[in-house]
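All protein chains of the complex are present and in place, except for one that has been dropped.
Take a look at chain A:
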Amino acid sequence: MRWTLFIGALIGSSICDREKFFGDQVFRINVRNGDEISKLSELVNSNNLKLDVWKSLSTFNRPVDVLVPSVSLQAVKSFLRSQGLEYAVAIEDLQALLDNEDEEMQQNEGQERRSNNFNYGAYHSLKAIYHEMDNIAADFPDLVRRVKIGHSFENRPMYVLKFSTGEGARRPAIWLNAGIHSREWISQATAIWTARKIVSDYQRDPAITSILEKMDIFLLPVANPDGYVYTQTQNRLWRKTRSLNPGSSCVGADPNRNWNASFAGKGASDNPCSEVYHGPHANSEVEVKSVVDFIQKHGNFKCFIDLHSYSQLLMYPYGYSAKKAPDAKELDKVARRAAKALASVSGTEYQVGPTCTTVYPASGSSIDWAYDNGIKFAFTFELRDTGTYGFLLPANQIIPTAEETWLGLKTIMEHVRDNLY
């Protein structure tokens, strides 16, 4: 992960002349006592060797990582041996490693640019997802529009796709939320696939056609753009937003504990360093506020579905308390039907129930807020898998996951269509 940190910094940096590292190696040097530390410092500080310390000295018995340019390799090795310093070559050719990492993602994006064929069975950068959203809207201008609903903490746009067949303001609407927890990559991937599915199946599939006849669908594939970029460049397992917390060196709040539904209650933390830090106040996270404002202004949402991973669960309110939601019976029935439809594709089994007892208590969550604000059909999907890969779900499972999830989503949307209130 440390490598990713450094490499990410390189790729993301705005240095015009990108450095090359052919034959450069990273040495991992073990320092066991003060004597060895001073020997190593002597080495590192010598100007002509041009060494670069990646991971520095903090305590004994912790290895130090040093980038050694190829020209200095011999000199450094001799020095280490003569001083009895234990070392290992951690990276034999830094340039090769960098090239390799670049390759996969660039390959995808290159292909897309050339043939305008977005590979739905792969994970993509934020830029690529936004680009594809734009393409979808351009391909089906009478059905889809890409709408900016706000911006993130680091000032990235928040884009939704609005699917609408009707004129007139405020038709009853469905909100599909994805990627609020940035490390749950299958969520964003499923969302963009779903966008393409909707446009492809409109006027071919009676179900989605009739749904769109009566209602609008709003799809937000990346509800946490800053977090998503961070997972691609710095830390694959980042969950929260990237907002700064005054007085703390810890970054970000959990955007799914930041909604105004029993805010700061059970199952959330007031510690900025926690993965479930709720933030200083409800809607403090601009990413959350953007959605809240949009939905409230619209005023006619009937359904809110939030896509997460992992665990294979389909849940409805409440998370903030074990109390039963007034519509629990109906929601449970719909959820079971949806889970059954989902399972019919590949046999993937989901468990169904209210959030609090199905997974854990969680206050300030999106669907609890939606439900308590009059959006009756509020569901959370925890997508594949059940822990074998967890967040790191292989790309070859994207399409199977999206396909089965689609059946679950349609079941819910059909019920909403037939039970508008």
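Keep in mind that, in the parts below, a residue touches a chain if its C-beta (ideal position, glycine included) is under 8 Å from a C-beta of that chain, and two chains touch if they have at least 3 such contacts; residues count from 1.
Here, contacts and distances are computed from a predicted model.
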item: Hidden chain of the complex, named as in its UniProt record, picked from "Large ribosomal subunit protein eL6", "Dihydroxyacetone phosphate acyltransferase", "Retinoic acid receptor responder 1" or "Trifunctional enzyme subunit alpha, mitochondrial"; value: "Retinoic acid receptor responder 1"
item: Among A:52, A:154, A:205 or A:275, residue touching the chain not depicted; value: A:275
item: Full-complex contact with the absent chain, from A:200, A:358 or A:373; value: A:358
item: Options A:50, A:148 or A:324, residue touching the unrepresented chain; value: A:324
item: Hidden partner interface residues of chain A, rising order; value: 1-4, 28, 55-56, 58-59, 88-92, 97, 101, 104, 122-123, 231-232, 235-237, 239, 248-251, 254, 271, 273-276, 322-324, 336, 339, 351-353, 357-361, 386-395, 397
